[in-house]
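Structure record follows, encoded as structure tokens.
Showing chain A:
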Amino acid sequence: MRSFVSVVLALFAVGAAAQQTVNMPIVIELSGAGAVSGTNFRDGAVLAIDEINAKGGILGRKIVAPQSDTQSNPGISRAQVQKAIDSDPYVILGPVFSGSVKVNMVLAQQAEVPQITGAEAAEITQMGNPYIFRTSFGQQMSMPKIANYIRDGLKAKTVAVLWVNNDFGKGGRDTFTKEMAARGIKVVADVPTESGQVDFAADVVKLKGANADAIFVYTNEEESARFLREARKQGVTKPLIGETTLLGQKVIDMAGDAANGARGHVGLSADAPVPAVLAWKQKFLKRFGYVPDHNGIKGYTGVYAVKYATGKIGKFDRKLLAKTLHGLTITPKQEPGILMETTWDAHGDIDRVSFLAEVVDGKQKIVQTLPKLGK
Partner candidate 1 sequence: MEALLEVRELRKSFGGIGAVNGVSFAVREGEILGLIGPNGSGKSTLFNCILGQLAPSSGEVRVDGRPITGMRPCDLNRLGISRTFQLLQVFPELSVRENLLLAGQEHQGSMWSRLAGPRDAGLTAAANRMIGFFRLEALADERAGSLSYGQQKLLDVAMAFMAGPRLVLLDEPAGGVNPTMLAGLRERLRAINEAERATFVVIEHNMEFVMSLCTRILVLAEGRIIAEGAPEVIRRNPAVVEAYLGG
Partner candidate 2 sequence: MLLWQTSQTINFAQGEFVMLPAFFVLAAMKFGGLSFPLAMLVGLAVALLVLGLLFKRLVVDPIIRHGVLPLVISTIALAILLKEGVKEFYAADAQPFPAAWATTNLEIAGAAISVQSLVIMAVALVTVGLLQYFLAGTATGRRMQATAQNPALARVLGIPVKRMILYTFLINAALVALASFLVSPIYLAKFSNGETLGLVAFIAAIVGGFNQVKGAIVGGVLLGVIDNFVAAYLSAQYRAAIPLFLLIAVILFRPQGLLGRVEERTV
């Protein structure tokens, strides 16, 4: 019914395109535990929307993007997504927290509204929902790459895991452990930490005691920074391996010297050695006054993906948009705003090049570029 209305509206819109707008609500974590990621995502999306609007919008329609804060609370995120759906949106952007996404992706699916999420938990794209799309690697994509690096790059036989005990950290840890088992690498220490934890002394003691060949760190940015400082303080010498949340520029800024030597896999990075990404970073910094993390890229590229796919269809049709995005590859040549060549698979997961990086002298240095999986 709703999509029928929107089709009618879309057809009608051809005549009155100049006055028409397209509604892309942003439902995101602007307060509570997810505020950092959410704010990045939001600002990334806003940056893209303003650029697109400045150039005349999508198919001649300006984007309007009302923002609503989920307070990092799934119950409230459900209310806000409901509100967004009530306003007859074209696409919903956000949220980032996997828990929140799991609540409201069902609503978006029922209303047949495509949802561009920032969440990375593996199961989201495995529930058969044709309206959910990621803009970054899910954990089931990134963990094998890290696992390979630990086996081939480090030749480690044992590994210790430090993870943050929320859905993000737990999901990553579970996937990682599975990948380790598949490669015959033993997990000798398994250390959960609290979200927002400030004192990592005991955890570092435990990790040191395990004496593993490598330590895999999967916590949010600030905790990573605090951990790095504590690890430096206690003189940990084993390689510290991580994802974007360990190697990001933000972590490096916060951890100072202590970040040097940390290395690992970066699925999506504002520090990627891709000119388009670096230029984007500068643009973002100039506009918002802070250095974005990968969530900024998620929001930004998500909006551009919608723009490109819509342009390809030639009209505003939510169902068709979802269908088009599945299996779609967008290259920066076709759409500069996508920054890097990106492919969506049938589940809404993405495929993209990624990087192995190391922190050297307070800078993230890309050691190796890993190709897309699909190639």
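For anyone wondering why these and not others, all candidates are chains of the complex that A comes from, given by their letters.
Simple rule for what comes next: a contact is a pair of C-beta atoms (placed from the backbone, for glycine too) under 8 Å apart; a residue touches a chain by one contact, two chains touch by 3 or more; residues count from 1.
Bear in mind the structure is a predicted one, so any value in this text is a computation, not a measurement.
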* Structure fact -> Here the complex member from 1 or 2 that touches chain A is candidate 2
* For the chain A and candidate 2 complex, residues of the former touching the latter -> 30-33, 35-36, 39, 165, 191-194, 196-199, 201-203, 205-206, 221-222, 225-226, 229, 233-235, 250, 253-254, 256-257, 290
